[in-house]
Each structure stands twice: as C-alpha cells, then as structure tokens.
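Rest of the complex left out; these chains stay put.
Chain nomenclature is as follows: A and B, assigned in order of appearance, with residue numbering initiated at 1 for each chain independently.
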C-alpha cells in the first residue's frame, strides 16, 4: 500500500458570509473575512491517492493523469474565479476552507473510483488557504 | 551602506480591468485576470531600506518600527480587501502588481523620509502576487 501526492494551485476570491445572519453577526463571527467586497488567496491543493503499485509500470497512478483530473475537475472551475459566485458546485455553501475541501473530495473521490485501476483510491485532500492555515480531509463521516 | 529587508503579507481580491475598453478587449488583454467577479492572492511585500548603521544601536532601523510602518501604512489598508474597490490610494488605477507596487513606494518613501534617522532611505519594494510572479521597484522614473 503506497501513497502518492500531487500538488496544484489556484487563485480565487471569496468571502465568509452567512446570508441568514445580520451583517453585524457575520462581522463578529468572521471578522475581516466577511468584507462585503471580497478578498482572496493563492490556494494550494494536495491530493493523496493510495493503492497497490502496478508491477508493469512501477506506478500506483500516472501523476500526469492525476494532475489532469485535478485540473479538469477542480482547477479549471475555481482558478481566477470567485468561489461564492462563479462555482456551481460551491453554490449555497459558506466558502470556508473546510467546506471547500469537502466539496473537492466529493468530486475527486467519485472520479477516482471510476478509474481503470480499481486499486487506486482517494486518501486525503489538503487545501492551503495560506501557508499558515490549511485543512485536511480523509472522507470520514 | 547597509540594506535591511522586512517581509509582510496580505490577502486581497482584485481584477484587471480597464473601464475604457470593451469587455472583449479586457478579456483579450487580461485573460482570466479580468473575470468580472474578481479573483485574489496571498500577496507578500518585501521592503528594503538602506543607510548607515547607528553605532549606538548597531541597527540601521529597528525592524519592529519598519514592520509597524508597513502595517499601518499598507497592510491595514489592503489586507482582506478588494484592491479595486476598498483602497482609496489605489482608486482609478488598474490593479496590476506593477501599479500597486509603485503606489506602495510613494506612500512608504514619504513616510520613511520623515523618520528621525535621516540616513535611512527606501531602496526597493518587491511585491509577490504569487511565488511565480513578482515585481520590483527602486523609485526610478
């Protein structure tokens, strides 16, 4: 059982805002992150897949293929976008790194389960909002 | 003559957009950076000051003081903000890293010239938009 990790990045705007709350409540809960005119980040996403090495290729999964999946399923949809306004799969959620990471998991988990190499499974997603703040998710309910 | 550098960071939203141009012209010139709903970055700013060492303190300038100036004059005004909408000193300019860096220079240069230590001058500002894209300015006309 081996684990292999690929890192990609994207730049996006967002704000933390719960529309059910007053502006004051949003400010007291989210602080400057609730600035109505948005702020943004250079996000980084690390995807870990696990499984058995294919003895023919010596690889668990071709990283170029994993990178391609990450780009098509995630990066192309969030890069240079507003996470609150422009991303269908994030609609209606508060765009905390926690919530965003779980949505990325749902998309990539389904995609990776459909790969030919049935041994290969999504193990972990780590999303860096900044180098000092990041979230990890293992698909645990 | 010694040079001393302090690095700070801020997170902001922006877009590249020239209101005199059509939306198509903006898109052809700025690409995804012109996305109308904004995107954003974890910016980093490095400020270099130069001058003679004060023989009493062994310092050119107290870095805590330089850091305080950077925070009060720059970071507090741009962090968790929209560079196009929320920052008075950026009003009316296209928020490329080039233009933003020059505005930072103008503010910090005036402030540092007003310091007690008359030997200390602003030498360089470097602004990272991403770890792969950055701008340097030395106050050259």
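Here is the rule we use: a contact is a pair of C-beta atoms (placed from the backbone, for glycine too) under 8 Å apart; a residue touches a chain by one contact, two chains touch by 3 or more.
Everything numeric here is computed off the predicted structure, so don't read it as measured data.
This structure file defines a homomeric complex of 6 copies, of which 2 are shown in place.
By definition in this document, only the chains that are shown with their structure count from here on.
Centroids of chain A and chain B (each the mean of its C-alpha atoms) stand 29 Å apart.
Partner chain B is touched in their complex by these residues of chain A: 9, 11-14, 32-33, 35, 37-42, 79-82, 85-86, 130-131.
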